[in-house]
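Once you've had a glance at the structure underneath, I'll fire off some questions.
Here the complex is missing one protein chain, while the rest keep their positions.
What follows is chain A.
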């Protein structure tokens, strides 16, 4: 659906229906002009509109003015003998006014010169919204040649590596912290306010502080992603621990299990579904945060790629980057789901 709309508004060849495009071809309008002596005369302007802007053929009589206009641009029309136009197609015109004509609009500048703009249609220009095939073409080109001194895989790999590093560290610290909070009132008392305070702070709000403390390069990014994953994982692990049914703990006790055995064989496995849910959330947050972090400063990365391209108005690379980021984020979640259904098949069926 979105693809069809996209194609329709960019004149894509992949889509059968389009909204009206910009006018291209020949058109003309008539005018009446007044010379300096007050003499009225009729004339005609022939206009060719196209990407190359070639003059129309057959501009013979002295009243005929031939003009070539590039698609999407305006063109001032110099009337012969410095005459002043008073009407266009029989409609009076004054400085600042405009008259719609066939395939375009004729307007008069403040100084009294006529100006023609061809019908733009509803389609977008490539610098605002490139067509799907332009984006695919650019994708193939970037895949072959890379962008900004690095191949596409290096860009994406750099982002993925940062996410992986930040997420792993976050899980490594967050899960034990969550367990400790779930099991010990002392830990809960000390860390609950910190976690609950930090959790709603968007990771992006930490970027300035992280830059001040850790610099703009890899350390800063990994620390940021670590912080993005940490609180989510801690809360998930804590929820997993406190979500255990008391009857399971009681059953394990009355089967003779010790505290450590219950932690190892009951509480930890029981918390895995929650931890997986948390991991999926944390991965999503990390992926979103890495792109934003790369917008600030990076030499490689999916986010860096789109911000660099945006500076040169290379909308097709920006679009390609956005689509890739979306696809990779979706791919990560699919992988996590697969791992989840393989590792915790009892999830939701307790």
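Note that a contact is a pair of C-beta atoms (placed from the backbone, for glycine too) under 8 Å apart; a residue touches a chain by one contact, two chains touch by 3 or more; residues count from 1.
Criterion: contacts and distances are computed from a predicted model.
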Inset, instruction - Just go with whichever of "Ger(X)C family germination protein", "Taurine transport ATP-binding protein tauB", "ABC transporter domain-containing protein" or "Transketolase" UniProt uses as the name of the absent chain. - result: "Taurine transport ATP-binding protein tauB"
Legend entry - Sole contact to the chain not displayed, among A:70, A:258 or A:338: A:258
Legend entry - Residue of A:13, A:73, A:199 or A:250 touching the missing chain in the full complex: A:250
Legend entry - In chain A, positions touching the absent partner: 245, 247-248, 250-258, 261, 265-266, 269-270, 272, 344-346, 349-350
